[in-house]
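A protein chain is absent from this complex, but the other protein chains hold their places.
Up next is chain A:
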Amino acid sequence: MSGLRLVTVGGMIAYRALFNWTRPALFIGTLFIGPLFQLLFFAYLGRQLRVGDDQFFLVGNAVLTASLACVFGGTMAVANERRFGTLGHVLLSPRSRTAIFWGRVLPYAGNGLLISVFTLTVASLMLGLSIPLSALPGLALAMAAGSLACGFFGLTLGALGLRFRDVFVISNVAVAVLLLLTGVNVPPGNLPQWMVVVGQGLPVTHAAEAARMLAAGRGLDAAAPAIGQELLVAAAYAVVAALLLKFFEAESRRRASLDTL
């Protein structure tokens, strides 16, 4: 019961404390407007090059638009402790680190879902893509899974940030890599095999695939395995992040390697 509170209430306060883009202008500009134009850019580029139809680009990119908030958010959820010098005070908590840090991911995942829904809605209206009503619940599920996976992926990077000072460089690269390797803009058939393999282990890949099936009216039964795989990716990153956090904390007590105060 109190563990649940730590995850939810604690996570929400931490979101406000550590996320750099909560001011309205930044929040809307960086997280909603920017990604919307990125989506439109790829949709028009796709039309021009006739690689895929509107639906291919629109739906896949809508899932991807969550990644900026989630990956950077997840990173900030740990790495920004360094900026405020609060890590030591957090580590003095007798409570579960896993609950503390997993809880921090949830608001970003919710934020990401909101962005995906927004960009998909606006872009569909602008480009005249119609999505069957019956597909909406499934789409929301796929997008939620994608956002969650991105958030835990970001948390993993954030955990690395305890050790490597300039972790936001990695986050920047990661966001660009997602653009290429998740198959959202380049169909997997056109990528070298190793990139496809890497893409399978990244967030968004499976969620975008599921979202496309749903938008094409193929039903939740068809999309469920892909959503399941996305959730598996989310769980894998959640575990890796928790292990890294545990490891770096133990190491910092031995080697005084974190600036804990």
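Throughout what follows, a contact is a pair of C-beta atoms (placed from the backbone, for glycine too) under 8 Å apart; a residue touches a chain by one contact, two chains touch by 3 or more; residues count from 1.
Note that contacts and distances are computed from a predicted model.
As a check of understanding, state which of "Signal recognition particle receptor FtsY", "Cytochrome P450", "Phenylacetate-CoA oxygenase subunit PaaC" or "ABC-2 type transport system ATP-binding protein" is the UniProt name of the chain not shown.
"ABC-2 type transport system ATP-binding protein"
Write down which of A:24, A:94 or A:128 is the residue touching the left-out chain.
Among A:24, A:94 or A:128, only A:94 touches the chain that is not shown.
On chain A, where is the contact patch with the chain that was removed from view?
2, 5-6, 9-10, 13-14, 16-18, 22, 84-86, 88-95, 100, 252-256, 260-261
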